[in-house]
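Got a structure for you, questions after.
Excluded from the complex is one protein chain; the other protein chains are retained at their positions.
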Amino acid sequence: MLELDDVSAAYDTTPILRDVDLSVEEGEIVGVMGKNGVGKTTLLKTVMGLLEPSEGTISYDGTDVTHASADERARAGVGYIPQGRDVFPKLTVEQNIKMGETIRSDSDETLYDQIYDYFPVLEERASQEAGTLSGGQQQMLAIGRALVSNPDLLLLDEPSEGIQPSIVDQISQDMQTINDDLGTTILFVEQNLGVIREMADRCYAMERGTVVDELGPSTIADEDAIAEYLAV
Amino acid sequence: MSRNSANGGMNRSLPSRLRSRFEGPNTIGESRGFWVGFAAAVAALAIYPAFGDGSQLSLFMVLALLGLSLSVVWGYSGVLSFGQVVFFGIGAYTFGVVSINFATPGGITAAVVAGIVGGGLSAAILGYFMFYGGVRDVYVTIITLVSTIVMHTFMAQTAGSEWAIGEAALGGFNGMPDIPLLTLGVGGLSYQFIYNPFPMRILGIGAFEISPFYYLVLVLLVGTYLGLRALVNSDYGRVMVAVREDEDRTEMFGYNVTRVKFVVFTLGGALAGLSGVLYAARNVYIDPTVFSLLFATLPVIWVSIGGRKSLLGAVVATLAVEYLRISMAGELALVLLGTLLLVTILVLPSGLVPWLHEQIVDTRLGPGEAGGADTPDAPSEVSD
Amino acid sequence: MSDTETESDIDPLGPNVRQTAAELATGDRTETLLQTDGLVKQFGGFTATDDVDFSVAEGELRCLIGPNGAGKSTLLNLITGTYEASDGSIYYNGHDITDLDPHERVSRGISMKFQVPSVYGDLSVRENVRLPVQQFADGEERRRLVAEAIEAAGLTGYEDVDASQLSHGQQQQLEIGMAAALEPDLLLLDEPVAGLDVAEREAIAERIRRLNEEAGIAFIVIEHDTDFVASIAEEVTVLHNGEVFREGPIAEIESDPEVQRIYLGGES
Amino acid sequence: SAGEGGTSTDTASSTDTLKIGVLEDQSGNFALVGDPKAKASMLAIEEINANGGIDGKQIETFQRDPQSDNQRYQELTRTAINEENVDALWAGYSSATREAIRPIIDRNEQLYFYTTQYEGGVCDEFTFAVGPTARQQLGIVLPYLVEEFGPDIYTIAADYNFGQLSADWVKVLANENDANVLGEEFIPLSESSFGSTINRIQEADPDFVMSMLVGANHTSFYEQKASAGLDVPIGTSTAMAQGYEHRRLDAPAMANIYAGVNYMEEVPTDSNTGDGGFVDRYFEMYPDAPYLNEEAETNYFSTYMYKKAVEQAGTTEQPEVIEALESGIELGTEEAPEAPEGETIKLDGATHHVDHHMWIMRADEEHNIEAVENRQIPETFLSETAGCNLPENPEQTQYTPVDYYEEAE
């Protein structure tokens, strides 16, 4: 479904990603882990199209999207939840969600109920300006907003950051449900060991801008092995 | 860092210690080369009247003080004021009114002080009104903009004879033409700076007249520049910059951000007032165009073009833009000027002087030279 | 001050009798450092904190947990003066500080690190640190304090790097360093390790413990990572729907079924 | 060269060229009036140069656009005098401009021509204010309107020295003609909305309005009063002749407006509209120019006066040229090609003013212009009332009506 081949990317002139190879099969949930600053967010931005690779190719759903813009990819079914809860602060909660909905013509109304089901607070605060939500509430909104577009591939950048433990558990479960029910493919970045273990079918480990290892289910189950990748 | 302390031990000569007062991360030019160039530039300005139109240059230097006033307020403290011309104009009119009413050397000297105080006081009042009322960001810009419009609207309709303060008629659009010649001192111990040329003869250059006003302004400009350099590189300057970067954060370090803005704004007002005094004194005239939207925009243009975080930029750009404005001729002049401003701001968003500085530093930092005693961090270590 | 009336509201197990390890060791009596009294904050029709009575003792390290939207950040912002209280009072060292400006509270010894890292991105690390230090130190002493703070933040060698070029974790460290450089009596941290990797979390936990024990700085720390909370604090306060919901030792709180229901979830 | 205040009679005089400074507004609020002024100066200079120059010297020009900004005028005046060493200077439309630069002119003893119609009263040894004055302009139009429409006048005027003093002259002339001023209103030059002014005129219900509005912003008044249905007759010293509103606005906005002027393009003299006349010559040089206005003629003839004076003096030395001008230069004794407003035009040496031939020009419903009255009106305020005699008694004064008339207060 997603294939990165020798991808390098840079901010202006600062090179960040180096020769990243990575692939995600349809229906998979794949994690990306690594220490702060290794380039995980940069990787997701590059996949989303917010950063143009300086080298390499990205293909999505069998087509080459290396030079497609972010909005084109979004309309082609890539959903993105940025790190640091980038909600639109001056739009209401409802309008934020609506922004997600209008991406695709085939989104359906029942998704709203599902999202409100996961995060009741979003329904309660429908007309509050998103910028005044608490940190965790904003994170929930960002997730809800991405889900409502019913993406085929969902990119999650540290979804558990700032979220209370019970909801973190719930999010991992929900993601799996979504994956099961709707067949949504998920590529996510996490620091939270629990979440990685809970969610990921497979995992990539990054170091200094490149993928250094791929972890199968058995390694993921091993708490110490994962901790090692996150703490080197 | 070890390099610095090693150097510190060896060349902490008096000049370098003196220099350190004027250097720091908030200004460009931390090298001996810079100061040599600076001295050369000042020397060039000092002999310029022998070759060119010193009278005109004196005008540009007066305006450079206005540019500097915006540079401290906006470039260093983050308060984008559209109202420097208000304080400039109030300084100028105050000088005019007081000196017309007290046209003795002592009176004129007092008028200069009154003009500076007038500029500072009006800034203090407006600043108090805004900052202690919690007005921030773009709202400050717009309130100051509206203030200039108020002043313009008001002063433009004072042509009637009922608008006079003592002997001084405000004159509306006519302006105030009867300002006495700038004379500083009291009684016999005074000196006239305007229209008092003294002839000079320099071998190899020839005979020419020099205007004491020109040198008065030059001294004030260089003094102000150095003074502001010292200010922005002081502890207080660090706080100003912190306020510019993030007001809330700075408040959380225990600084009274409101007061910092108030103080800097007042200082900027006094400086603009000084500039206005000199402007009115030089032209022996003042009129409400100083409050017009065009004139109010000019300081923002000078400072943006020169580089808003650079005092030197404010000075250089004021001289350059004003020279172009006055000397371009023909119907395309305004088109060219507009194009120039547009292209400069688009291509050099951080300003002309910082860009030039970068070019110079880049080309100069050849191998072997990068490690000299004049690298930027060395003096900033000394300044603690 | 209305101490007498509020006496009964104060938790009998509250700060007056709690002591840090350091003070127990030296035998010092601890005093109430901060006390809120019926603190209310409303946003429009919404009550973010509701009649909160909360206190911290000198030298105490207190964690504040609770569901998203419980009012934790709001409470800290009330203490620092970033928000104005709708009702109620805040006492610090026995003085009513409810109406003081934020900078006045800072100069009395309250210092805060925001939820989103907010260092001065365009300034170098050294300039960042000088800003708090210059308020009370000059010359040689200032240079020493600046160097120490930079070293404690693990940023030696980065003195002349612009803060915006630091990693997320380094920025958090720098910001804690700057807040600590003020030598406060009370330091407020809002989610200091959110988004940090395991190694950096440990470094920050270590840092907080040291500042608490060695410098005697009292802390209020908001954090959702319960392992992290457990690693630094013994006592936690749970906020829920803007009210103090539970207070007590971490172990006790973690096993409280109500807390599990509203906050921790699952098995725990 | 840097000093201020040195005399400026050096250089050019001994060379085979002479230099004239022309500072007229080509942008800003007064561009509409200033541009024809500059063009007419150039026409005169071109004609003179083509005919062998002045005493064999070709004229060079120093020309800049002061952008309707008085401070800029000062700066350019300094440059013209100190750097360019001009032999004579033409500068400025508004009276405020003239007063802003006159101190610089006087200090440098610079020969200066001010060529706008104005409020009058300037008695200055270096200034030749050769446009018509309020007493001349209002003096022809106001009595006529009192006669035609009745004695009640409402004055609207630009809020600066020209408007204020002109309004005083309306009061003086009203008194002399048994009329009364019901109200007067001064309008800042930046104003362009006249709703409440129109209301107030309607409330006062005068027999006619005297309008001394100035500049591009004020032009809006005429269309606004027309569309509001205000059709009171208007007398003016500024409209039509300067900013050709009758050409720019759709008829009948300017119907029933009476301009008291020495010149406008439509003035029906042979030397003006006849074959090869002033109008023909002007549009031959500037085929795209929109209009030939009152001030343009003044720039034009005064350049010829200067030529005659230099030739009479035999030098460009300014004191001598001023002396020659004061001897009473007269143009156009036969066909008056250089003085299209009338038969001849004569400079009064004592006052540095001109005894103009004045016209009342009226616009009809279709904006056709007809001359309803014309006669020579001498400048009398300075010569008779104030007693200005510059060759005898050099001074640098502006006399105002309040000094001499009670009703002007």
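To keep things simple, chains are lettered A, B, C and D as they appear, and every chain counts its residues starting from 1.
As a working rule, contacts are C-beta pairs under 8 Å (C-beta built on N, C-alpha and C of every residue); 3 or more make two chains touch, one makes a residue touch a chain.
Convention: contacts and distances are computed from a predicted model.
J.: Just by its UniProt name, which of "ABC transporter permease", "Fibrillarin-like rRNA/tRNA 2'-O-methyltransferase", "Pyruvate ferredoxin/flavodoxin oxidoreductase, delta subunit" or "F(420)H(2) dehydrogenase subunit H" is the chain not shown in this complex?
T.: "ABC transporter permease"
J.: With the missing chain put back, one of B:Ile142, B:Ile202 or B:Ala329 would touch it. Which one?
T.: Residue touching the chain left out of view: B:Ile142.
J.: So one chain is hidden, and I want to know which residue out of B:Val300, B:Val316 or B:Leu352 touches that hidden chain in the complete assembly.
T.: The one listed residue touching the chain not shown is B:Val300.
J.: For the full complex, which residue in A:Tyr80, A:Tyr118, A:Phe188 or A:Tyr204 touches the chain that was left out?
T.: Per the contact definition at the top, the residue touching the missing chain is A:Tyr80.
J.: When the complex is taken as a whole, what residues of chain D touch the one chain not shown?
T.: Interface residues of chain D facing the absent chain: 26-29, 31-32, 35, 185, 187-188, 190-193, 195-197, 199, 202-203, 205, 216-220, 223-224, 226-230, 243, 247-250, 253, 288, 290.
J.: Identify the residues of chain B touching the omitted chain, counting contacts across the whole complex.
T.: 74, 80, 129-130, 133-136, 138-139, 141-143, 145-147, 149-150, 153-154, 157, 293, 297, 300-301, 304-305, 308, 331-335, 337-343, 345-347, 349
J.: Touching the hidden chain in the full complex, which residues of chain A are there? Just list them.
T.: Counting only chain A, the missing chain is touched by 12, 45, 48-50, 69-71, 74-75, 80, 82, 86-91, 95, 98-100, 102-104, 145, 149.
Quick note on the criterion: only the chains that are shown with their structure count from here on.
J.: Name, by label, each chain that touches both members of the pair chain A and chain C.
T.: none
J.: Remove chain B from consideration and name each group of chains that's still held together by touch.
T.: A, C | D, once chain B is excluded.
J.: Could you name the chain whose CA centroid falls nearest to the centroid of all protein CA atoms?
T.: Chain nearest the centroid of all protein C-alpha atoms: B.
J.: Calculate how many whole Å lie between the centre of chain C and the centre of chain D, each centre taken as the average of the chain's C-alpha atoms.
T.: Each chain's C-alpha centroid was found; their separation is 77 Å.
J.: Go ahead and note the Å separation of the Cα centroids belonging to chain B and chain D.
T.: Taking the average C-alpha coordinate of chain B and of chain D, the gap between them is 40 Å.
J.: Report the topology of the inter-chain touch graph, choosing from line, ring, star, complete and other.
T.: Graph shape here is a line: each chain touches the next, no loop.
J.: Spell out all pairs of chains that touch, sorted by label.
T.: Contacting pairs: A-C, B-C, B-D.
J.: So in the complex, which bits of chain D are touching chain B?
T.: 1-6, 26-27, 63-65, 69-72, 74-76, 78-79, 82-83, 94-96, 99-100, 102-103, 107, 159-161, 163-164, 186, 188-190, 402
J.: Which part of chain A faces chain C closely enough to touch in the complex?
T.: Touching chain C: residues 34-37, 83-84, 121, 128, 132-137, 139-140, 158, 161-170, 191, 193, 227, 230-232 of chain A.
J.: Would you tell me which residues of chain B are touching chain C in their complex?
T.: Against chain C, chain B makes touches at 1, 25, 235, 238-239, 241-242, 245-246, 248-258, 376-377, 380-381, 384.
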